[in-house]
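See below for the structure under consideration.
The complex appears here minus one protein chain, its other protein chains still in place.
All chains are identified by letter, namely A and B, in their written order; residue positions are counted from 1 within each chain.
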Amino acid sequence: MTNALPDNTGYVAAAYLVFFALILIYVVIMATKLARFERELTELDELADRQSEEREREAVHS
Amino acid sequence: MDALLRKELRLELRAPQAVPAMALFSVTTLVVFHFALQRGQVEGDLAAGVLWVTLLFAAMLGTSRLFVADHEEGGLDGFLLAPVDRTALLVAKAVAMFAFLAAVEIVAVPAFALLLLEPAPDAGTYAQLVLVLALADAGVAIVGTLVGALAVQTRARDLLVPLLALPLLIPVVIGAAKATTPLLLAAGAEAVPLRWLAILGLYDLVFGLLAYAVFDFLVED
Partner (left out) sequence: MYGSRLRALSILTAVTLTAGFGLAFFYAPMDADQGFMQKIFYVHVPLAIVALCGFVFGGIMAIQHLRTGDSKYDLRSYVAIHLSLVLGAGVLITGSIWAKASWGHWWVWDEPTLVSFLIVFLLYATYQPLRFSIEDPEKQGRYASVFAIIAGAFVPLNFLAVRLAQSYTHPRVFATADGGLPAKMQLPFYICLAGMALLFATLWKYEMASKHTSAQLRSLRRKLGGDDAVAPRGRTASPSLGTGS
């Protein structure tokens, strides 16, 4: 099992690199989406906190 | 359906829009080919290529106009209110498109033979060419109707028509160019290979059935 065409190793490596780069780019896209979800959830969490505080204050006043 | 088809054709006859533009475009394209290829005469596969690129691009012009009149004048709304089968609209549009293409080819093919084709084709060659043209036109008309109906609803109509239709029509180009090449050989016309006529027929059949299946969803509003 000898490597008959050693010059072509680079092409094989390049093809597999393209494949892995594609998947890694996907990971990056997913990471940005995850970051956006986290930010939005933090916002919504604060919003929920503020609303429950308001409700408590209204309960005290009445 | 008869009435719909008559309406389409009467509209084009009364205020000709698409067909003269398409015919003029195809003759101009032939002139462009003369200068771009820097040749006075073409034959064989090159001639088939020139002919089909010209006809296909002219068909793109017609496709983007096919539904515009209906869309702008709210013609489809009126149609949708009437209790007519949607399939009738598909058939009427496709037949109208086929008729437009045939009308364009009556001008474009003799112009092509006159301007660029090296050996003038005889009557037998013309008869065979008409068969190839009819099969290819059927495919172009069906796909054109589908793509035209799809694109007329979008904002980028004129951009989307060629982008959608050209890849879809590649099998037609393959079949038509392969079938036309032997007819246009300088050494004398040979018989059309039946295999490519079968491919064109198969394409027409598949897309005809497909258009029948999905067209309802294209005009439903």
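Everything that follows uses one rule, which is that contacts are C-beta pairs under 8 Å (C-beta built on N, C-alpha and C of every residue); 3 or more make two chains touch, one makes a residue touch a chain.
Values in this document were obtained by computation on a predicted structure and should not be read as measured data.
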item: Which of B:A36, B:L114 or B:V214 contacts the chain that the document leaves out; value: B:V214
item: Chain A residues that touch the omitted chain in the full complex; value: 1-6, 8-9, 11-12, 14-16, 18-19, 22-23, 26, 30, 33, 37, 40-41, 44, 47-48, 51
item: Where the unshown chain meets chain B, residue by residue; value: 146, 150, 153-156, 159-160, 163-164, 167-168, 170-171, 174-175, 178, 195, 199, 202-203, 206, 210, 213-214, 217-218, 220-221
